[in-house]
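Of the protein chains in this complex, one is absent; all others appear in place.
Moving on to chain A:
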Amino acid sequence: MVLTTIYALLFYFATAVLLFGVGYKVYQYASVPAPLKIPTTPAPTTRTGVVLRMLREVIWFESLFRANKWIWLFGMLFHGALWLVLLRHVRYFIDPVWTWVILIQPIGKYAGFIMMIGLVGLLVRRIAVERIRYISSPSDYLMLVLLLAIGGSGLMMTFVLHTDIVQFKAFMLGVMTFSWQPIPPDPILLLHLTAVLLLMIIFPYSKLLHAPGVFFSPTRNQVDNPREQRHIADWAKRLEDASSS
């Protein structure tokens, strides 16, 4: 019961940190003005064009593809597989399980391996390529290790040491409906959950902010129309008012 209490409370805490932390950063990014038009050109001249550019960027990693095929490949494998794995996990949070979640189940299970290949590739590059080693801090390695621990423990439970999935789902639904059910005291499951909770907590304080950040990057999200439309920030407008009065 102690274990159940600890993990239930940790889930509430980590969820709050993740939501409020990221929420605050998104609010901050949205409220700080971009006083000048700085899209990296050639840039789209319409809003629709910008949406398409952004989609190419976040789905296909277009700029990264031009930059470096290896980083692109490993990054793509990791992020693509991560999405499948995350969607597969939806089944632990809803009852009855939606059909599409059941349908991706077989793919999601094996996507875990792809995710690990991507992560190992990124880690090997970080260690082996002199330039990337030079720019890496301990946290850059630890982030990959944490994700590897999450993926590894998850794969262990899926393919080697199965945990009591029915009991775990009862725990998860209990946490969500505030009627706690016992958590299976399985070490690998607890390792998996601890690592996920840690990731949720450090999300708003780490480079994981690249995920919301990319949508606010002025070089990517601005329309190239400075001659047609005057663009001016509030603080810059005040400079004008001050000099004209």
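The rule is short, and it goes like this: a contact is a pair of C-beta atoms (placed from the backbone, for glycine too) under 8 Å apart; a residue touches a chain by one contact, two chains touch by 3 or more; residues count from 1.
In this text, contacts and distances are computed from a predicted model.
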item: Omitted chain (choose from "L-lactate dehydrogenase complex protein LldE", "Branched-chain amino acid transport system permease protein", "ABC transporter substrate-binding protein" or "Reductase") - UniProt protein name; value: "Reductase"
item: Selected residue (touches chain absent from view) among A:I107, A:V129 or A:L148; value: A:V129
item: Residues of chain A (touch criterion as defined above) contacting the omitted chain; value: 25, 28-29, 32-38, 40-45, 57, 61, 63-64, 66-68, 71, 75, 122, 125-126, 129-132, 134-140, 142, 202, 205-207, 209-210, 213-214, 216-220, 224, 226-233, 235-236, 239
